[in-house]
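Below: one structure in structure tokens.
Presenting chain A:
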Amino acid sequence: MTDATNPSAARGLPADPAPPADPVTALAARKLAERFPGAVVEQALSGRHPYLRIAGDRIVQVCTFLRDDPDLAMDCLHLVSGVDWPAKTPAEGPGSIDVVYHLVSYATRPDPAYRKAALKNDGFVVLKVRVPRDDPEVPSVMGVWVGADWHERETYDLLGVRFTGRPPLRRILLPEDWPGFPLRKDWDYPVEYHGIPIIPPEGR
Partner candidate 1 sequence: MSDAAPAARPAVVPPVTPGGMAAPGGMVAPATAPILEAADLERLVGQSLRTEELVINMGPQHPSTHGVLRVVIKTDGEVVTALQPHVGNLHRCAEKIGESLPYYQWLPYVDRMDYLAAINNEHGACIAIERLGGIEVPERAEYVRVILAEVQRIISHLMAVGVYGLDVGAITPFLHTFRERERGLDLLDHIAGGRLLYHVIRLGGVKRDLTPDWIDECHAFLEQIERRLPEYNALMLDNHIFQERTCRIGVIDRATAIAWGVTGPALRAAGVDWDCRRDAPYSIYDRFPFDVPVGVPGALPGVPGDCWRRHWVRVREIEQSVRIVRHALRELPPGSVQGKVPKTFKPPKGEVYLRVENPRGELAYYVVSEGADRPWRMRVRGPSFSNIAVITQVGVGTLIADLVALMGSLDIVLGEVDR
Partner candidate 2 sequence: MKDYIDGLWSKHAFLQDNLPVGLGYTTGILLACTAVLLLVSLFAGEIVWMERRIAGRIQARIGPNRVGPQGLLQFLADGLKLMAKEDIIPSGADRMVFLIAPYIVFAGAFAAFAAMPFGYGLVPADMNFGLFFMLSISSIEVVGVIMAGWASNSKWSILGTMREVAQMISYEMPLAISSLTVVVLAGTLNLTDIVQQQSGWIWSWWVFRSPATFVGFFIFFTAALAALKRAPFDLPEAESELVAGFHTEYTGFRFAIFFLAEYAGMFFFALLTSVLFFGGWHIGVPIDLSTGFGRALGFLVLFGKSAAFLSIMIWIRWSLPRYRVDKVMYLCYKVLLPWSVVAVVVAALQVLITGGR
């Protein structure tokens, strides 16, 4: 899901010149290419939301490296979120879920020049991990940032992504015995929960 179009092209104006690459993400991509060849499956370095897609099983090594490397120093996991991409047609297989990690560093200041050009406001490194939709499993990064615990539990709770190698996953927002994972696109509303009828909003 590269971010190909940019706003002015959508409104028929002459397309902007290719936006510059985000320095922080570019630096991270280069370093990762050296240290862990093959870890970065796909990268989009420019535009409003540059990201690096990482192979699922290498995520913990990559995160540890990004946190400990002096000039990147990604010492804070800002957010872990899941984005559900169900398959358009059943032929395409089960579809996938993107687990998106937003890492930020409080040591480095964002580069003002880049920010003006690409409307991206600060030195984020975004890692994406694609997992199959029917058996979503990702190694947990709780070992790298202890704050990931609640974020991972929420992603499991709402999207059903199981994180391995961490204390047992439990639902954080929904009650323990809530059926299914609500944020999945194909989640249908249960008729009632413990006797309380659930009236689904009229779809539009």
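As a selection rule, all candidates are chains of the complex that A comes from, given by their letters.
By definition in this document, a contact is a pair of C-beta atoms (placed from the backbone, for glycine too) under 8 Å apart; a residue touches a chain by one contact, two chains touch by 3 or more; residues count from 1.
Keep in mind that this is a model prediction, so the values were computed, not measured.
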{"item": "Touching chain, any copy counted, for chain A within the complex - options 1 or 2", "value": "1"}
{"item": "Candidate 1-facing residues of chain A, complex", "value": "1, 3-11, 47-49, 75-79, 81, 83-84, 100, 102, 104, 106, 109-110, 119, 121-124, 126, 145-147, 149-151, 154, 158, 170-177, 182-183, 201, 203-204"}
